[in-house]
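For this view, one protein chain was removed and the others were kept in their places.
On to chain A.
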Amino acid sequence: MSSESSKKRKPKVIRSDGAPAEGKRNRSDTEQEGKYYSEEAEVDLRDPGRDYELYKYTCQELQRLMAEIQDLKSRGGKDVAIEIEERRIQSCVHFMTLKKLNRLAHIRLKKGRDQTHEAKQKVDAYHLQLQNLLYEVMHLQKEITKCLEFKSKHEEIDLVSLEEFYKEAPPDISKAEVTMGDPHQQTLARLDWELEQRKRLAEKYCESLSNKEKILKEIEVKKEYLSSLQPRLNSIMQASLPVQEYLFMPFDQAHKQYETARHLPPPLYVLFVQATAYGQACDKTLSVAIEGSVDEAKALFKPPEDSQDDESDSDAEEEQTTKRRRPTLGVQLDDKRKEMLKRHPLSVMLDLKCKDDSVLHLTFFYLMNLNIMTVKAKVTTATELITPISAGDLLSPDSVLSCLYPGDHGKKTPNPANQYQFDKVGILTLSDYVLELGHPYLWVQKLGGLHFPKEQPQQTVIADHSLSASHMETTMKLLKTRVQSRLALHKQFASLEHGIVPVTSDCQYLFPAKVVSRLVKWVTVAHEDYMELHFTKDIVDAGLAGDTNFYYMALVERGTAKLQAAVVLNPGYSSIPPIFQLCLNWKGEKTNSNDDNIRAMESEVNVCYKELCGPWPSHQLLTNQLQRLCVLLDVYLETESHDDSVEGPKEFPQEKMCLRLFRGPSRMKPFKYNHPQGFFSHR
């Protein structure tokens, strides 16, 4: 029963019997204490040491008895058997003792083990308890810290400071007596006050909102009133037209122009506005007008849906026709070019009137795809001009405005982005088209407010009013000076071709009364021919003979001496002086490379030109230079030292009054004329 079960189980728990084969013990619960024999209790009473001694003695006895039995058995005999039996019984008794001792030992062992087990269990239980308690302690500590760190929302609200609070809050909220002492109550009171304030402010906010709505409604009403005013004003304007005309105040006309101006592309608009402003403010001789078709300009910006609806039918028709006859590639390219160079339908016309009633007509165009402006110029005079042969180019529309500013020749497009566009349609350079499109001068772009910086190419260049305004005055003045100087030259050339050097009376003092050398010829010379002349090499090498200049040849003669003068006329005349190069044919050919005096003569005309400018605006420069050239030739020929070896008198007797004939290491002739004494001296 329980012994079997105790055999199978190996309990860790304390109480178990363990020792098998003890039938005597604990069979039934009813057995009394006196009867049942507990070896466990006996274990406690006996001393393990003595048991050990007993065990040793028993073993010895057994060994002795076995040895005696052995002896007896080996001796043999009858009474041996009894002694053997005796001894056998004693051995059995010893065996029994041994068994008991063994049992006892086992019981002791078990008891020891059980006690250890028990103690260990206890220790474990305490350990667990300790851990539980520690865990709880930690948990509680965490909770405490959480509680301590708890921030109540009320701390995030910025409450008014204590002093303010006590000042402002009504006493039933602040409750000073209570709150002063108790911080918790104080905070509560403050929170109350905060709530109170917020409620009040919310009310105010609602009020203001409603106010605002009211005012907005009033504004709407007034706006409607004003807009209803506009048509009435218009009708008044219409009615006042006759009065305007009567009083010569063409507001309406200006108004119409402004209407048209709204359709101008931005650069032309900038030009229009700035030019009108300048004309009104500074220069009454400037007049601005807009030409061209406004409808076409409007058509450019028509929304594509409308045009699609209109043209869907025509598209279908066109498709049929194009299938039959496709245009050739050349024509296609041509069309593309035309498209690229297309001008805006509107253009701005400026008329500059000069003092002598000649007018410079400038028409400004805008090329839409290239984003540049061009100008076409025309000069008309009060009386008709007979153009002398040499003056052909002076006033021609192609060259009259060339190089208004130095280097601005107007043959290349100023917008660097255009080059890529040109490459796509095969246009080499804009200069092929300038005759019909006009010249894209840099100053024209500036007047339209377009600035194309070289260093940083911009994506889109926008028209800028301030750029235009800053250039307007200078450009207008330059234009006027240019027209006047060209007209002056025109007149002078007519005279020069007839061999007369027209010297005005206020420049007569620069020259002696008698000038014998005469101007015989004045003709234009082509640029390439000028470069090929042998005596102009220095000017060409110095870069002063570009292709924007005008070139002329003058011939001055006296007796057998012929002086050729090659003249470079810069388009910027008269601020940039004409440059002369001389070649004298008299007793051999003399130029500045083999005769120092020829060089000096050139210097007198080229370097000392400021004396010859005459009264501003120095239109007399060229004619004065030519006259001086004649005087210089006179001096040169008359002061030539006589060659003793040649027979005969001097060809040119000296008539000029000179202090000295030669001076300095180069033996210069006296070329400087002194007024009013009338003699010649050296510089």
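To be clear about the criterion, contacts are C-beta pairs under 8 Å (C-beta built on N, C-alpha and C of every residue); 3 or more make two chains touch, one makes a residue touch a chain; residues count from 1.
Following the convention adopted for this analysis, contacts and distances are computed from a predicted model.
S.K.: When one chain of this assembly is omitted, its UniProt record names it as which of these: "Vacuolar protein-sorting-associated protein 36", "GDP-L-galactose phosphorylase 1", "WD repeat-containing protein 58" or "ER membrane protein complex subunit 8"?
M.R.: "WD repeat-containing protein 58"
S.K.: Of A:585, A:606 or A:654, which sits in contact with the chain we cannot see?
M.R.: With A:585, A:606 or A:654 as choices, the missing chain is touched by A:606.
S.K.: Given the contact definition stated above, which residue among A:495, A:548 or A:654 touches the chain not shown here?
M.R.: Of the candidates A:495, A:548 or A:654, A:548 is in touch with the missing chain.
S.K.: If you put the missing chain back, which residues of chain A would it touch?
M.R.: 406-408, 531, 537-544, 546-548, 570, 572, 575-577, 579, 592-594, 596, 599, 602-603, 606-607, 641, 643-646, 659-660, 662-667, 681-683
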